[in-house]
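Have a look at this one before I ask anything.
Of the protein chains in this complex, all but one are displayed in their positions.
Chain lettering (A, B and C) follows the sequence in which the chains are written, and residue indices restart at 1 in each chain.
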Amino acid sequence: MTGQNGLRPARPLAAPETAAPAAGPRGRAALAGRIGSTQVIYLALAGVMLVGWLLVAVDGGNFLTLETVVGIQQRSAALGIVAVGQTLAILVGSLDLSVAYLISLTSLVAAEVMAGQDGGIVPGVAAVLAVSALAGLANGLIITRLHVHAFIATLGTALIIRGVVDHLYDGPAGSVPESFQRLGYDRLGPVPVSALLWAGVAVAAWFLLRRTRLGYRIYAVGGDEEVARLSGVRTGRVIVATHVLCSVCAGIAGLLLAGRLGAGAPTVGTDGGYDLESIAAVVLGGTALAGGRGGIPGTVGGVLLLAVLDSVFNQLEVNAFVKDVVRGVVIVAAVAVYARRTARRRSR
Amino acid sequence: MRALRSMGPIFLVLAVLLALIAVANPFFLEPAGFLAFLKRAAPLVILAAGQYFVIVSGEFDLSVGSLVTVQVVVAARLIDGSEPATWPVLALLVALGLLVGLVNGVITTGLRVPSFITTLGMMLVLSGAVFLWTGGAPRGALSETFRMFGRKDLGPVPWSVLVLLVAGAAAILLMRSDFGKRLIATGDNERAAGLSGVRVGRTRVLAFVVSGLAAAVAGILLGGFAGVSAQVGQGLEFQAITAVVLGGVALGGGRGSVVAAMAGAFTLEALFTLLNLHGVSGALEYAVQGVIIAAVAMGTVRLPFRRAARV
Amino acid sequence: MILRMRGIAKSFLGVRVLSGVDLEAAAGEVHAVVGENGAGKSTLMKILAGVHAPDEGGVEIDGVPVSFAHPVDAQRAGVAIIYQEFNLLPERGVAENVFLGREPVRRGLVDRAVMEAATARLLEELGETSFSPRDLVRHLSVAQQQVVEIVKALSQDARIIVMDEPTAALADHEVELLYRLVARLRERGIAVLYISHRLREVFDLAARVTVLKDGALVKTVRTAEVTSDELVRLMVGRDLGAHFPPRDGRAGEVRLSVRGGGNAVLDGIDLDLRAGQILGVAGLQGAGRTELAKALFGAEPFTRGEMSPLRPTSVRQAVAAGIGLVTEDRKAEGLALRQSVRDNALLVSRSVRRGGRDDVRRLLEAVRLRPPRPEQEVRYLSGGNQQKVVLAKWMTVAPQVLLFDEPTRGVDVGAKAAIYDLMRDLARDGMAIMMISSELPELIGMSDRVVVMRDGRIAGELPSGSSEETVMRLAAGEVSP
Partner (left out) sequence: AGCASDRPVAGTAAPTASAASTTAPAAATSSGTGEQSKFFVQADYDAQLGMRAQTPEGPAGRPWEQAVAPGEKADTGEYKKDGPYHLCFSNAAVNNPWRQVGWKTMQAEVALHKEITEFTALDAEGKDDKQISDIAELTGKGCDALIVSPNTTATLTPAVTAACPKLPVIVFDRGVDTDCPVTFINPIGGYAFGADGAEFLVEKVPAGGKVLALRILPGVDVLETRWSAAKVAFDKSELDVVGVEFTDGDAAKTKSIVSDYIQRHGKIDGVWMDAGATAVAAVEAFEDAGRQVPPIVGEDQQDFLQKWKDSGLTAVAPTYPTYQWRTPVIAALKILKGEEVPKTWKLPQPKITSESLATYLRPDMPPLHYALCGCEDLPGFPAKWGGK
């Protein structure tokens, strides 16, 4: 790996007289950064599209029709929005297993408050944001104040939300006014409004992570909570805030789904498998499950990859069982690739 | 003594729940009633014991639920009602459990994929593959002999309770053995263990294998208890993990006892029973469960600090 | 006085760690704090830094009583601390680490430019040019990371800077650089609280020194008015006499030998370890000493060269061949902290299925662990006692060769002496010992021979009794062997 003579790469010491020049860590950092995990996921995405296009062509179809392009976006919007929130939770070193039930709950809140009236839209959206923020607050506080592991804490809130939803609702309820359904169905040319919503959420989260103090601290807390705390970061608040954001993303997904379904539905979140699938999409995008490393662009790639896979499967009419097998293998393989890259980097 | 103290809270909670059940249903205090409870709890307790090995080594196994389903579906199709086929198929199921554990372990340790992802992937692959193989729904039938373990009694004692006793004893012995000590040291500090000569990777792989084996046994008991079904294993992974955590075992590894993990499973089962007895079924059952899980997890997570004061 | 701490008391879960401690420091003063492991030095500093709240007593800054609920409050009051353990995020850049928790914002958004410029300016002030504010911390050497920690403290415009064993991870050479930094801080009128187990540094740097013992204040004295021996007496409460046990100088047969050993980091390693001898290994930070130990131990094996009795490719092979390693970082690599003393002591024997394991108590007495409580979790032991447990771990398999990597790092004077005695006893019993240490007096005092490493190679070998200066020159590459 290193030079023929077996000498390790020059490693500069702090002392100026032994400091090595340019070939130092900067060069290495640049090299490691050249093909980051984000690039990997987009390469994989391109690869899958190409293979999909070929397979579909061989099958006698046309992969990139307006319907499929719209379909890919429509299919990925809700998962994409949840996954953006899940990215934040995972980056801060936590995770959220309650998003699926929260989506169901918020779809119902939206449809019930709107009750088919245009005038209900604003209160409906506000109610959803409030309910989801509250759920996130609960998750965050249970984790930080009661010191319960995120896995168990969010599983607990998931069960509680489930209990409430199942207790109050027997099936789809409420109704969403026509104007709000446009959120689920309208499009600008080939771009559905729902995809724009997703893009908006993703850009906002990306901006948050890159340019705001909260974003910096999310990485810090996820990287090493103790280091962050000793550096003066109020880590508890960061975790709570992140969970609130994650839940709000789930709430937005609930709104979108209510718009698409025209009503609220008590099983829309779990049927969609948004809990585990969002986590899978996030790690597929190269974010480390342990926190502190990764980001939104990777997640967007991960979600798109799953959606394109789905679309290819759809066109080839692959049965659902094969899909599960392929999905399982793809997720594990992708993460194995990232792990290899990290290990290589570390061993230098 | 110290070990007992560290298990305190979960046993207290369990005792309270059992007492409440007995108040609501006096039959519970009779041998037959109590054995029936043990029988029902056996699969979850065994799964929790298996899951404990994985968790104490610092990992997760999310694949056990679908593995249980696979066990039952595969058994039904291969046995297809034939008595003579039973024993070979049982052996095959055990081998399958071991194999799945092995693959989980090797991917996790060899390819360094976080076990949450490895086993999530395994869950998808397993459930997809088995239904692909059977064409979407279970087919075939289980034999009487197969069903004996989950359903029938040996004298006054259900077979499942005997299996549970054996499995529980094996788990305790395993944790007392050198392997157990190496495992928990690995979960506590993988590097220190490695630099002390522990084959960290192999040790973790073995933990997954134990979990796979536990899932195989649980699958055999569940299939025996209730017959063929396409959803026997649904959600069992979360129940098993919850049980282990209720037992005060730290997610992340290195801490907690297998006895407490099994007690956690009994507690969860007792909770289900109690809720049923009080007619809190359906919707509110989940809410109550959620609250209790969060509350008990809170109590047990705090415990080590409390104990530290006495040291 | 810029800082006054009065009557500080602190208990952790009923165990009293500090009681009635007073400490003060003036602007531009370097004030050392010394004491044995567990004396409460770090705890006192963490109270000052807002990590812990004191149970009793108060802190005044500039004569104003303050109380900190969170580290951020202490930062705002002008207190910065460089913790004993490294406190950086490897996956983030230098500038992000420096400004962690205090990121400059403009119109609500983090101002990267300001952050990087300020970091660059501070680096420049310190004469550090080998890395830039954008580099990931994970790519930096330990010494460079130490500089980042210092920059982080400086960037807070702190008027009180605490350094908790800043040199523990540094080679002597790099300590010089730190001296210069401390001098600059003093010139700026900053009060520096300096904690170290290395008494030489205390005398070199500090005007006054406060001695803690068992959580209580022993005395605050001017360094000019005490000798090193007096200071040790104050810390330990007795006279330690001669520091190092006598050698007996009889070298036995060769127990381990390497010719032309090399891997990605090491090259051309020739080395013999003999029964009854202690071989010292000196070198600067990053010279590859730890790598050498790990290569001999099969943890990061040699890929080239000859080694006898065998060239191990795994830890288990090395252990089977009778080689043991006492790692440089006890907590990260030596112990399973939540397990009992017994389980830690027996770990090696259990993984290689060898050696006795019945009489753990006798084993613990043999390594002088007091009190020998096998059921206690090791995380509750002091640093020195933890190191003894690590030793016990190896005693179970009776190795022929034992490699010690910084065996006394962060260990107090009393425990150090016990470890020296143990090492000498083991050598006398016929074990071959290799000792890596960044503390030259100890290395020279303990070793029968010293090899010096530089850049992954052995730069030369020196006889026992060589001066620190000779060793340093060789290590820095100024003299050819």
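Please note the rule applied: contacts are C-beta pairs under 8 Å (C-beta built on N, C-alpha and C of every residue); 3 or more make two chains touch, one makes a residue touch a chain.
All values derive from a computational prediction rather than experimental measurement.
Asker: Mind giving the shown chains that are in contact with the missing chain?
Answerer: Checking the complete complex, the chain left out touches A, B.
Asker: Using the touch definition from the top, which of A:151, A:169 or A:216 touches the missing chain?
Answerer: Touching the chain that is not displayed is residue A:169.
Asker: With respect to the chain omitted from the figure, which of A:74, A:157, A:235 or A:278 is a touching residue?
Answerer: A:74
Asker: Please pick, from A:56, A:265 or A:296, the residue that touches the omitted chain in the full complex.
Answerer: Only one listed residue reaches the unshown chain, and that is A:265.
Asker: Given the full complex, what residues of subunit B touch the hidden partner chain?
Answerer: 25, 27, 33, 36, 40, 76, 134-141, 151, 222, 225-232, 234, 273, 276-277, 279, 281-283
Asker: For review purposes, identify every residue of subunit A that touches the missing chain, sorted by number.
Answerer: Touching the missing chain: residues 65-68, 70-71, 74-75, 78, 116, 166, 169-175, 178, 181-182, 184-191, 257, 260-263, 265-268, 271-273, 314, 317, 319-320, 323.
In this section, only the chains that are shown with their structure count from here on.
Asker: Distance-wise, how many Å sit between the C-alpha centres of subunit A and subunit C, to the nearest whole number?
Answerer: Here the centre of subunit C sits 42 Å away from the centre of subunit A.
Asker: Mind pulling the residue numbers of subunit C that touch at least two other chains?
Answerer: none
Asker: Can you list the subunit A residues in contact with two or more other chains?
Answerer: none
Asker: Can you name the residues of subunit B that touch subunit C in the complex?
Answerer: 2, 178, 181-182, 184-185, 188-189, 191-199, 254-255, 305, 308-309, 311
Asker: Please name which positions on subunit B make contact with subunit A in the complex.
Answerer: 107, 111-114, 116-118, 120-125, 127-129, 131-132, 136, 238, 241-242, 245, 250-252, 282-291, 293-294, 297-298, 301-302
Asker: Applying the document's contact rule, which stretches of subunit C touch subunit A when the two form their complex?
Answerer: Touch list, subunit C to subunit A: 49, 51, 70-72, 74-75, 81, 83, 87-92, 96, 100-103, 105, 108-110, 127-132, 134-136, 139-141, 143-144, 146-147, 152, 173-174, 176-177, 262-267, 284-286, 288, 304, 455-456, 476.
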